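Missing here is one protein chain; the remaining ones are kept as they sit in the complex.
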Amino acid sequence: MRTPEERLTALGLVLPDLAAPTDTYVPAKPAGQFLFLSGQTPHRADGELAVGKLGVDVTLDEGYRHARLCALQLIAAARASVGDLSRLTVLKVFGMVNADPGFKDHPKVINGASDLFVEVFGEKGRHARSAVGMGSLPHQVTVEVEAIFHVD
Amino acid sequence: MRTPEERLTALGLVLPDLAAPTDTYVPAKPAGQFLFLSGQTPHRADGELAVGKLGVDVTLDEGYRHARLCALQLIAAARASVGDLSRLTVLKVFGMVNADPGFKDHPKVINGASDLFVEVFGEKGRHARSAVGMGSLPHQVTVEVEAIFHVD
Partner (left out) sequence: MRTPEERLTALGLVLPDLAAPTDTYVPAKPAGQFLFLSGQTPHRADGELAVGKLGVDVTLDEGYRHARLCALQLIAAARASVGDLSRLTVLKVFGMVNADPGFKDHPKVINGASDLFVEVFGEKGRHARSAVGMGSLPHQVTVEVEAIFHVD
């Protein structure tokens, strides 16, 4: 059975370096065996944030990829806090889509995050989840995802 | 003192069979003494989802009943995970209303969920809560409710 690190490599993925928050909060806060992760927004490879609204000017495929980016950044934040990805179980994901008021396909967007967690952590990546539509998101990003992990 | 199961019977309620998620998440994820429950959306008796927006084409009474349905489904998800409802305490409820931007009565809608938890679990059903308005919800359902339970 491969480790999460080996799975990331097999997927051709590299955990990004996260910019430190400039405000008075932190990317990850451990408490006992729980790890609370701040919401991550999709930073593209060119360093720009992915912006726009689902149902207006962003496609489902784009949204899916942006949610996947958010999940990759959540894993990076968890590793920076905990060190060894093998200790982690994904418990709860809250997936937030910047969407038109009539949008219906939030689950198909947030699957981008859920699928990556299972690809990287296997059964330990399978989590409880809500996937919902926000009125707006910071900087008008397309997707934001926060999560609670368990640390063995 | 009656058990939660006896109270459900006295209320004339039957826990529904939940459809298994087709995506890479689960309805309930246990971690130590905590149980994280995925957001539930209101499945009516005819099997259809309740759709529409509060403040537009859904009344407060309808919204209240839909929130109650979500809570019943959350209890069903918890029982499928834990078995015995007597072991459960409701800790935290996040009630999401699909609402017009000018809507004001989110608490009156989410009371449908909160009231059912107290009717079924008694004092152990009394929880911390937020009741808020989303820009949109999956399939345009009227209400979605997620929760964290404690397992004795």
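Should a chain be cited, it is by its letter among A and B, assigned in written order, with residues numbered from 1 in that chain.
Quick note on the criterion: contacts are C-beta pairs under 8 Å (C-beta built on N, C-alpha and C of every residue); 3 or more make two chains touch, one makes a residue touch a chain.
This is a predicted model, so every value here is computed, not measured.
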Exercise. If the hidden chain were put back, which of B:Leu60, B:Ala80 or B:Val118 would touch it?
Worked result: B:Val118
Problem set entry | Candidates B:Ala50, B:Val93 or B:Val143 - the one touching the absent chain | B:Val93
Seminar exercise, completed: On chain A, the omitted chain is touched by residues 23-29, 31-32, 36-39, 53, 94, 96, 101, 133-140, 144, 146
Exercise. Which chain B residues touch the hidden chain?
Worked result: 33-34, 55, 89, 91-93, 97, 99-107, 111, 114-115, 117-118, 125-136, 148, 150
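As a working rule, only the chains that are shown with their structure count from here on.
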Exercise. Cα centroid separation between chain A and chain B, in whole Å?
Worked result: 25
